[in-house]
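One protein chain omitted, others in place.
What follows is chain A.
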Amino acid sequence: MPGTTTQSPTPKIVFKDVRKEFTVKDRAGNRRTSRFTALDGVDLEIADGEFVVIVGPSGCGKSTLLDLLAGLDRPTGGRILLDGRPVTGPGPDRSVVFQQYALLPWRTALGNVEFGLEATGVPRRPRAARAREFLGLVGLSGFEDRHPHELSGGMRQRVAIARSLAYDPGVLLMDEPFAALDAQTRESLQDELLRIWQRTGKTVVFITHGIDEAVYLGQRVAVMTSRPGRVKQVVPVALGSRTATDDLRSSPEFARHRHRIWSLLHDEVTRAQRLEKEEVSV
């Protein structure tokens, strides 16, 4: 089980000096374009079955990093390796969970989970049974026939998670998946996600801007700098047995880790805010 973090010889995912630039149009009326560096020199290795959280100030390129890993975009420089092979495009070995759920509103919960299976060519007959099972895994048995607008935000995200898991990707990419949820729902989904991760042994790359969420979920937390983003430091999180304590978030180790990441982030957040202000006033 992925509880132990022994670094295997070939890591599941490798970011090597990854750089990403965008071409942006200048203000209206001005035809010139300018280059915008979102990521510069990102280095990170993630082991098979590991749960890594990437945390950083807003606009630091966290989501860009995830898009690159998902194959939705190509890096300008550097390499991204998955199982030792460079990432050239999207594939069924990775799945993305979006903050806005991205459920097909005309399909039921079951239909949405089946959508992922259709995409990966699972034949029709086993599809429904498998979709049902994964809805069960995320605690939505009995909600198969509901449409997304009949479900709460937390339930919608559960459906999205079930869809991502159903076609059995090795890597789960989560882009601030719980950011739009209320605090109680978020906590329950965090527990649920940990349980699912322990059960399925997926490699999880989880993006968030919440420090508590990062400490609670991650085996390791990669703190990113403000723009251009790069990995400032990787903090291993050791909280002991998760099931032993009732309220992990109030334990002294949790507070210690939280403070460590907070201090790492603090300067970056101030710098990011200054950058943003300068940009607006230009």
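In this section, contacts are C-beta pairs under 8 Å (C-beta built on N, C-alpha and C of every residue); 3 or more make two chains touch, one makes a residue touch a chain; residues count from 1.
The criterion applied here is as follows: contacts and distances are computed from a predicted model.
Per its UniProt record, the hidden chain corresponds to "NitT/TauT family transport system permease protein" from the list "aminomethyltransferase", "Peroxiredoxin", "ABC transporter" or "NitT/TauT family transport system permease protein". The chain that is not drawn here is touched, among residues A:Arg74, A:Arg199, A:His259 or A:Arg274, by A:Arg199.
Screening A:Asp83, A:Asp191 or A:Asp212 against the full complex identifies A:Asp191 as the residue touching the chain left out. Of the listed positions A:Gly77, A:Gly136 or A:Pro236, the one in contact with the omitted chain in the full complex is A:Gly136. Touching residues on chain A toward the chain that is not drawn are 70-72, 89-92, 94-96, 98, 100-102, 104-107, 115-116, 118-120, 126, 129-130, 132-134, 136-141, 147-149, 154, 165-166, 168, 184-185, 187-188, 191-192, 195, 199-202, 242-243, 246-247.
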